[in-house]
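Some chains have been omitted; the remaining ones sit where they do in the full complex.
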Amino acid sequence: MKANDNLRTYALTDIAHMKVHGRTNGGLSLLPLFWTGSGVEFNAKGSELWIEIEADYDRYEPWIVILINSVPVSRQMLTAGRYWVCLFRGMNPDEVKNVRVVRELQAMSADPGNSLLIHALKFDGEFAPIADKPYKIEFIGDSITSGEGTVGAKAEEDWIPMWFGAVRNYTYLTAEAVGAEYRVLSQSGWGVLTSWDNNPRNNLPDYYEKVCGLLTGDKNAALGAFDDYDFGSWQPDVVVVNLGTNDGSAFQTPEWKDEATGESHKQRLNEDGSYHEEDLKAFETAVRRFLAKIRKYNPNARIVWVYGMLGIPMMPAIYRAVDEYKRMTGDGNVSVFQLPNTTAETMGSRTHPGVLAHEKAAEELARYIQELLR
Amino acid sequence: MKANDNLRTYALTDIAHMKVHGRTNGGLSLLPLFWTGSGVEFNAKGSELWIEIEADYDRYEPWIVILINSVPVSRQMLTAGRYWVCLFRGMNPDEVKNVRVVRELQAMSADPGNSLLIHALKFDGEFAPIADKPYKIEFIGDSITSGEGTVGAKAEEDWIPMWFGAVRNYTYLTAEAVGAEYRVLSQSGWGVLTSWDNNPRNNLPDYYEKVCGLLTGDKNAALGAFDDYDFGSWQPDVVVVNLGTNDGSAFQTPEWKDEATGESHKQRLNEDGSYHEEDLKAFETAVRRFLAKIRKYNPNARIVWVYGMLGIPMMPAIYRAVDEYKRMTGDGNVSVFQLPNTTAETMGSRTHPGVLAHEKAAEELARYIQELLR
Amino acid sequence: MKANDNLRTYALTDIAHMKVHGRTNGGLSLLPLFWTGSGVEFNAKGSELWIEIEADYDRYEPWIVILINSVPVSRQMLTAGRYWVCLFRGMNPDEVKNVRVVRELQAMSADPGNSLLIHALKFDGEFAPIADKPYKIEFIGDSITSGEGTVGAKAEEDWIPMWFGAVRNYTYLTAEAVGAEYRVLSQSGWGVLTSWDNNPRNNLPDYYEKVCGLLTGDKNAALGAFDDYDFGSWQPDVVVVNLGTNDGSAFQTPEWKDEATGESHKQRLNEDGSYHEEDLKAFETAVRRFLAKIRKYNPNARIVWVYGMLGIPMMPAIYRAVDEYKRMTGDGNVSVFQLPNTTAETMGSRTHPGVLAHEKAAEELARYIQELLR
């Protein structure tokens, strides 16, 4: 190998032009990528670019995807350690390349050891400015929004990072179609009130005010995951909430019980298979409260509650809750939008929506958002 | 990170069941992957699998793609060095996973330093047998067959490994559709008589008898690239030759001159823009001779000369040559098949056929081959 | 022309096996086709078949489409008069052909003179039995359900029968995909409460109990259009209501005024562009009452309110109304389903959904109905 003697190492703080995607703690000497879809972006005029990464985990390793000029060119597992990853080499030094390094794996509440840090860059050229996109979108969701199932064969059943994808994902695809920057908060299995298995602690709303509050462990604390999030730093034009699928499943699964405290919870079915009214009410209240919380921190955003990629059993309750919220607050900037259901043809791995389902959802959602933004 | 204490290192020679794809020298203590599409395949019943790779180059680095159960899950640049790459981890130890590690980059005649070697595996399970596929196909071609342009944005112009792909490629897709193992011999810019720039040394036929004869340098010699290829070890049912595109370009480009020897060559145009008859004849003779050579080593194969993904100016000459070959030899097992042209919509990077063009070509070619094999 | 001497004329009452589609008065000596999608079906084992038709109109002529073995082969305007139309000739006399003659034009409330009658058949073979389909679907809707815009160039603007289609229509396509017989009640411009221009008389519910009550004139009275419909004769498994689009438009259009009586009506907007609560309430009440009426006559049907092919502004009100209906009645067999919006690519003539939009809607609706019927 012939070494490139022109490479120079840059601390993140030394880089003239750089875009950070996803909620972070703001400090750049060491950049943690907490959420799926988070990452860094450069306009790099040079021939060779490397990034220094530090990855760790107890069980679930992070993955990244590298995009050159908006096209994915590499996707790789990040095994534990601190090392350099080459983003490109041998390119025309006089052309500006848009480069994005994106976390493919959701924030991992199930693994306090999971972390992905950006330390530095090595480059032989100059960083050029990156134009801002006209819009900002925030997505909040569950495994669908985490892109679970967008990679791998239909037969795959293991719950492992390999099958999670950030860019073969309706979030990325919708943002690209609309021409928007975007951020994602998502957690597989979680809901707006409870998780799929009735755990009332596994809900997204409780952690909305933190940088990445659903993580656990001292390491994440030190990285600022539990810090208050500065909503003023990035005000979205649209907030898309894709929750309810796991809340619906909770009616069909056994009671959750905390062995330590004896606390338990169960969303109940009536004998005729319909939802127990009281529990459905609790779900609707959770939707309403979450809308109020989102509104509090995003006073001007259009809020869209989307639902339907894995069926629509909770849709009437979602409509009721949104309706009630609007009636109580007079907030007219909230709506509901049904996403297309996943079919045998569009199914991905792990019985989750595949790439074709995400593309279809993105096509319809982008069109709906474009109308909202008009 | 929690270490997996059950991992055990295997020399390639110790692996009970393994498939090697692509021409090699046969020795397995150290496995070089010379050609695009070459690689190793395992049926791995275990939870975690690693592969030890050694990559080097002067200028053009190799890339690999990893397929789990026939679906690409990772694609990465291999920077120089010897190191372990994790193929999967955390999977159900009781399920058999089909795993393929495939070289994404063509054999690099332009870089004597380019090499990709497989040293060993680390695994915590058992290797299961791999069933043979019913057919074997050999593909011989140029940049189209090397998958140049199947990765990256349409605007990309650098000639770098990043834009070459083995599996978003009509070769892989055709073989999958037919249900066949396959091997590829290809070189960007080369033809059956000369390269696109009239160099008569840059032709595929001259190197057909060697393992990977178009490579250069002592390292490749030591790896066995220039050894005679043992045709008896792998007799294809179908040989697909996709050459002629660069021979056609040679008529439009300046004379090639070897400054050292003073030797020169030029495929000439007549004043009216038509091809010079004598030079066209030389092309046809080269086609005919290559057919005879392929037949010599593959006595029972159907040979299909395919052409058309970047226009069909040489098609009459190809038909004439194939006709003349059949007339002279009585060999009825040879045919010509036109592939669909690439359009603005199906174009990839570097003005080469993109994934959509490869998919379309594979669909039509697979159907044609299936008829031949009936 | 050589005459076919084997043709024999049949009164409808003489035909051994025949299926009548669409609501009729039950008498068969003279069969009026009132609604779009209505028609006659035969399994004809013979070589040549004709049908005697009588068409009339003051302004808007009827059209028919002829299907042989479920494929449309002819579509024609029916000018005024009584005459024979050839359905097929020269076919193998020993094969059974399934033949359907379908009215392509909606019932025409705007033209008391519009009528389409079937008198008789001429045939040289035998009529074979027609197997019943496993399901029955009733569709109730407006111009979308009347297939307005499914024929003709995008630029067409005339409101004429030529642009209406019954089989390039989500109703027909959904029924075919589900494997169902179907009937349609529809009227362009009408709603559940008022028409697009605020006329409260132009609503579908008021006429639901009659054979085809929205028609006018003595001729239609004589044909039985205003007779009570015998719901017991054909109980649908699913009732699909696709109303609300024109009710939404009414908020945006001027007041309707009946010059004769001085009566007027207007669905009002608030100053901020939102819907006036009282008028919205009236819409919701109309939805609720229509559901109750449909239930009264179809005690076992799944009722699906569909909406969305031209936007979803009324969706919250529809969900509210359906919710309220279910709460008040305990009827759990009612649901709401959002259809995919029409886009620039899927638009038809007269700014209405085109064939591609109907195909997409049918694909999603059929899947939803199949789940309901499981």
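Worth pointing out:
In order of appearance the chains are A, B and C, and numbering begins at 1 in each one.
As a convention for this text, a residue touches a chain if its C-beta (ideal position, glycine included) is under 8 Å from a C-beta of that chain, and two chains touch if they have at least 3 such contacts.
What you see is a predicted model, and the numbers here were worked out from it, not measured in a lab.
This homomeric assembly is drawn with 3 chains in place; in total, the structure file defines 4 copies of the chain.
The criterion applied here is as follows: only the chains that are shown with their structure count from here on.
Upon removal of chain A from consideration, the remaining chains are partitioned by touching into the following groups: B | C. Where the sister copies chain A and chain B meet, the same residue numbers recur on both sides for over half of the interface positions. In terms of the distance between Cα centroids, chain B is separated most widely from C. Taking CA atoms, the transformation carrying chain A onto chain C includes a rotation by 180°, reported to the nearest 5. The pair of chains sharing the greatest count of C-beta contacts is A-B. If you average the CA atoms of chain B and of chain C, the two centres end up 58 Å from each other.
In this assembly, the C-alpha centroid of chain A lies 45 Å from the C-alpha centroid of chain C. Per-chain CA centroids place chain A at a distance of 38 Å from chain B.
Touching of two or more other chains is recorded for no residue of chain A. Listed in rising order, the residues of chain A touching chain B in the complex are 1-2, 56-61, 68-71, 73-77, 79-80, 86, 88-92, 95, 113, 151-153, 155-158, 160-162. If you check the complex, the residues on chain C that touch chain A are 272, 274, 308, 312, 315-316, 319-320, 322-323, 326, 332, 335-338, 340-341, 343, 364, 367-368.
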